[in-house]
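One chain of protein is taken out of this complex; the other chains stay put.
Each chain gets a letter, A, B, C, D and E, in the order it is written, and its residues are counted from 1.
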Amino acid sequence: MSTVSLSVDPENDPRIKAVFDDIRTTRNTQTVNALWHYLAFDPTLLEETWRDVKELMATETLIDFKTKEMLYLAVSIANACDYCAHSHTAAARARGMTDAEYGELLRIVGLASKTNALANAIKPPVDAVFDKERS
Amino acid sequence: MSTVSLSVDPENDPRIKAVFDDIRTTRNTQTVNALWHYLAFDPTLLEETWRDVKELMATETLIDFKTKEMLYLAVSIANACDYCAHSHTAAARARGMTDAEYGELLRIVGLASKTNALANAIKPPVDAVFDKERS
Amino acid sequence: MSTVSLSVDPENDPRIKAVFDDIRTTRNTQTVNALWHYLAFDPTLLEETWRDVKELMATETLIDFKTKEMLYLAVSIANACDYCAHSHTAAARARGMTDAEYGELLRIVGLASKTNALANAIKPPVDAVFDKERS
Amino acid sequence: MSTVSLSVDPENDPRIKAVFDDIRTTRNTQTVNALWHYLAFDPTLLEETWRDVKELMATETLIDFKTKEMLYLAVSIANACDYCAHSHTAAARARGMTDAEYGELLRIVGLASKTNALANAIKPPVDAVFDKERS
Amino acid sequence: MSTVSLSVDPENDPRIKAVFDDIRTTRNTQTVNALWHYLAFDPTLLEETWRDVKELMATETLIDFKTKEMLYLAVSIANACDYCAHSHTAAARARGMTDAEYGELLRIVGLASKTNALANAIKPPVDAVFDKERS
Partner (left out) sequence: MSTVSLSVDPENDPRIKAVFDDIRTTRNTQTVNALWHYLAFDPTLLEETWRDVKELMATETLIDFKTKEMLYLAVSIANACDYCAHSHTAAARARGMTDAEYGELLRIVGLASKTNALANAIKPPVDAVFDKERS
């Protein structure tokens, strides 16, 4: 069940085929996962989203691939995204995250969620020492 | 401005003094930042929160200190916690996060927030390959 | 699966029947969608919710019907409401939203989610020029 | 700093005066707190919001006043509403919430936020026994 | 479908068996609901989470059991946690919450969500009278 319908043969559209081909090449896989198939209802949306994900998550940058996927996952959990919790847990594992690291990630996400709530309730003043602007 | 009032001399209460002393020793600093001062209105809440934070964030565990703080920060941003964004950016920097790493963290948090929204809108079915339960 | 149980014949209760009849008349349809059936476990909750929705979304007001549904949908996505993402995408389409407009709405929701996260991370001071109070 | 500007004499508008008078009478106070002054830029919005708040929070209903305010506060914290955290902590205190009860409320909000994150990460199947629909 | 896989016989691990036994004894039931089975992939995470839940939710404290579960439920709804909405509605009912009380809880959660959004939009200044720090 989705809010968009899949076309029978999306890769008839050359813009969609180009993105799907690039996903397969970049990730060295035959599988294009569901999110991309559904985003394809709007080729511009598909192209932009893949460009952003490719540039940051599939390219070597400053932070290593495993840590980047764990950060992405932590945000996805906090945003209550069901699909993303599944896809980015799988992605982090593919980049080397062990069960023990996943367990520790969950302890961090859980604790942060707890203290975030406490600070949002009590609203303590931000310590001057945390003010980077004036340091 | 806060929803609780500070006592004039919180460390008259031995439970509060014990936590504050442990914070100073553990972090090797004279400063106890504002959140703890305000949590002290309820010593049980203070003790529990510090116990959790100390065990996970101030103790050597599987994930290195810098990465743990960056994960904590990513969640705090997603949860729109003003105080925590400040305190955990400072904590991550104290653990070695550079400006360039902070910039990349923000790109990841931004992109995840975007694709989380897209997936929560379109609601694609979760790919069977992501189902750890049956793998 | 739901947290409330449906009664076998909800319209035996005249308060429920009145609301369901009004939904059918107002929307010119025989279908009362699931949310209303489940809200009916508490007739006061049902009546209040329908009154609010009818007054704002089923009545001609300042903003046209299609735009109102698109705004409603944007909020529902941001709030990670699965049922609402489905029902209000359908409602916006019924009011004339095309696939191309839906794609553009998603680009806006995605971009806003991204820059919301960036601003909640960096916490820039609000520009004086945005302060309506003093303008 | 606000996104709307206050009028110099809002009670010149009889619709605004009627709401403000009702707030003062209902709450037995001379003070109309800031939210209502700012909502007054749109009298319809002001009237509807006050009607809803009055009917539920200022009227004797099934749940006692203190518990209602504590529930309202718990939601306001979870939604990261700065103004509401302040106003509803004050309101709950005015209805009898003690510091010890506030501390316990915060422990509940913190723990729920933590386990909410864990369940949103792991996505366990909902136990059949929780399905009210089929019970 | 979950992001973790269940072991065939989790209670072969004495740490897991100890927690499951304690859940069964504390709650006086033979059923250990799904969340605990899935958390068991990381025994430390399982132990910590159960310790926290037991101390606060399964122990007599200041606030009565029914109210505690209703507060927990209100937060779980606001955080869009599907599993938790189900499990804590059931838990609150087991502690005595009636359908009428559930309906009223939903009216409060709904109204708070609405006014939270209004205040987060308009950003009225927090009234000095709400500032506990200076009172």
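We take it that a residue touches a chain if its C-beta (ideal position, glycine included) is under 8 Å from a C-beta of that chain, and two chains touch if they have at least 3 such contacts.
Small disclaimer: the values here were computed from a predicted structure and weren't measured.
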Report task. In the full assembly, spell out which visible chains the left-out chain is touching. Result -> A, B, C, D, E
Requested in this report: Decide which residue listed in E:Leu6, E:Ala100 or E:Leu118 touches the omitted chain of the complex.
Outcome: E:Leu118
**Report entry** Absent-chain interface as seen on chain E, which is shown
**Finding:** 73, 77-78, 80, 82, 85-86, 89, 106, 109-111, 113-118, 120-123
Query - Touch residues of chain A, complete complex, unshown partner - result: 1-6, 126, 130-135
**Report entry** Residues of chain D in contact with the chain not shown
**Finding:** 1, 3-4, 41-42, 44-45, 48-49, 75, 79-82
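One rule holds in what follows: only the chains that are shown with their structure count from here on.
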Report summary line: In contact with chain A as well as chain B, sorted by label, we have C, D, E
Query raised in the report: Quick check: more C-beta contact pairs in A-D or C-E?
Result: A-D
Requested in this report: Scan A-E, A-B or D-E for the interface that duplicates A-C, counting it as a duplicate when over half of the contact pairs agree by residue number.
Outcome: A-E
Query - Distance between chain centroids, defined by C-alpha means - chain B, chain E (Å) - result: 20
Requested in this report: Return the distance between the CA-based centres of chain B and chain C, expressed in whole Å.
Outcome: 33
**Report entry** Interface hub residues of chain A, defined as touching at least two other chains
**Finding:** 1, 3-4, 45, 49, 75, 77-82, 85-86, 89-90, 100, 106-107, 109-111, 113-118, 120-123
